[in-house]
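For reference, the structure discussed in these notes is given below.
Apart from one protein chain that is not included, each protein chain of the complex appears where it belongs.
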Amino acid sequence: MRASTKAGLIHEIGHTLDRVRARHPIVHSITNYVVMNFTANVLLALGASPIMAHAPEEMEEMMELADALVLNIGTLSAPWVDSMLRAASAAQRRSVPIVLDPVGAGASRFRTETARRLLHEAGPSVLRGNASEILALAGHSGPSRGVDSAHATDEAAAAATSMAAATGAVVAVTGARDLVTDGKRWVHIHNGHPLMGRVTGSGCAATAVLGAFCAVETDAWKAAAGGLVVFGIAGEEAARSDPRPGTYQVLLLDALDAVSPLHLEGGARIETGNAAVA
Amino acid sequence: MRASTKAGLIHEIGHTLDRVRARHPIVHSITNYVVMNFTANVLLALGASPIMAHAPEEMEEMMELADALVLNIGTLSAPWVDSMLRAASAAQRRSVPIVLDPVGAGASRFRTETARRLLHEAGPSVLRGNASEILALAGHSGPSRGVDSAHATDEAAAAATSMAAATGAVVAVTGARDLVTDGKRWVHIHNGHPLMGRVTGSGCAATAVLGAFCAVETDAWKAAAGGLVVFGIAGEEAARSDPRPGTYQVLLLDALDAVSPLHLEGGARIETGNAAVA
Partner (left out) sequence: MRASTKAGLIHEIGHTLDRVRARHPIVHSITNYVVMNFTANVLLALGASPIMAHAPEEMEEMMELADALVLNIGTLSAPWVDSMLRAASAAQRRSVPIVLDPVGAGASRFRTETARRLLHEAGPSVLRGNASEILALAGHSGPSRGVDSAHATDEAAAAATSMAAATGAVVAVTGARDLVTDGKRWVHIHNGHPLMGRVTGSGCAATAVLGAFCAVETDAWKAAAGGLVVFGIAGEEAARSDPRPGTYQVLLLDALDAVSPLHLEGGARIETGNAAVA
């Protein structure tokens, strides 16, 4: 990467955030019913422009408008898989970056198999999941807590690195500590706050933020790292007044609107390297 | 119209608002997944009573209960179009007013064609869209920003006037300035606040408010003007403390509960006339 130092990466993330605010990229999300409203508001708060549609009839045309495509398999059903594949195919033809969120992979064969199929057929730029989901995609069988993780980020580090190398997708494993790897470069992100786990769809919202970042930054590894740093710092800012979860959700949207490159300079807590994950 | 002056119209809008609060009209919305929760809360905050249902089996019976029907084509899929047409048919038989929101018309042929079909077959009392959606329905091809407008209200004024005259629907074009026309009478509404564009579904929520107003006011032009004035003033009230978008969404619901005829007397900023749009 051009910016070889940590400070350089943080500086670049600030510029990427500025580009999101300046360009208002259109992020087309095919996502789950539970988080649609919150995800759209997260994108608007950040400065991006959400579209949500799933009819097969309009996937091609929606991708003519979109600057990024987010595929999220929460509340999945078979007809939506078809629409996701159509949208992904249109995105590939137009070089629109795709971000995949394998919500609940490992909790059912339907989810695991659909997530694998999308990983291989859609060719996402970024795959973002919790440690259990990434491990399930890598073929590890283990306990599932449904849509929550039963594993820490570190447990999925080797699987994430191999998967990134094998698929060409940047893999982002989120948890108390986040890991973003393209198989060669890695970054650990320590930003974020436990209250994020008390708001439904905070992981899905992070994925949408990565979509917005991928829309304006062609290096998907930097885009994913940047999106998670910005989302994590917003999560910390929202927690400053020690709110309870209802108020926290509202303040998280406010913080996504307020977060600036200046916050990043002081607040980004990352480690990065080029070899195997530390 | 009986109230020939601007002050008279504002006074009538206050009475219409009072009727919504007194009668709690049931507004049946067939709307998109993204905004269902917010729309229902907007209707409750205003004083109306929301129903949401889409199964073809129950459209007829739901329309026996409803005082207005809102059709919104966001997150559209083919089976929902069938339910919308069934509900519209039942509404027509019972003289229940219909309000149509052509979300994303122009962004895909599926949306544009469905919106046109509903405009002609459902026979809505009011059609509410942004300028790009109204222009797309009128057959103008042009740039699309998906569900956002790429045009100013004025650019759609001629199309709105012609469409109103041709279809019998009152056409409401919303944006920085709103236009409501029945082809003969017009009103420009300057109420509202830019923060409304930072909350997903604020346009859809405006449409639902028009549904509540149409339920208690048979002159659809007055109902549409009234709903937009009330929604716009609530949007201004919610912005008074200069909130960020998360907090703003919460305050917008609070303001819809608080807005009163007194706010209208001081706050409505409208111009009205009887000839071609100024």
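Each chain carries a letter (A and B) given by its place in the written order, and its residues are counted from 1.
Quick note on the criterion: contacts are C-beta pairs under 8 Å (C-beta built on N, C-alpha and C of every residue); 3 or more make two chains touch, one makes a residue touch a chain.
Given the structure is predicted, the values throughout are model-derived calculations rather than measurements.
Only one of B:62, B:214 or B:228 touches the chain withheld from this view, namely B:62. Among B:49, B:72, B:114 or B:207, only B:49 touches the chain that is left out of the view. Here the missing chain is touched by one residue of A:83, A:153, A:191 or A:249, and it is A:249. Note that of A:20, A:199 or A:214, the residue touching the chain absent from this view is A:199.
Considering A:24, A:54, A:86 or A:111, the position touching the chain not shown turns out to be A:111 (whole complex). In the full complex, chain A contacts the hidden chain through residues 32-38, 74-78, 104, 107-111, 144-148, 197-201, 243-247, 249-250. By the touch criterion stated above, the residues of chain B touching the omitted chain are 26, 28, 33, 36-37, 40-41, 44-45, 49-55, 57-58, 61-62, 65-66, 249-254, 257-258.
Assume only the chains that are shown with their structure count from here on.
Overlaying chain A on chain B by C-alpha atoms takes a rotation of 120 degrees, rounded in steps of 5.
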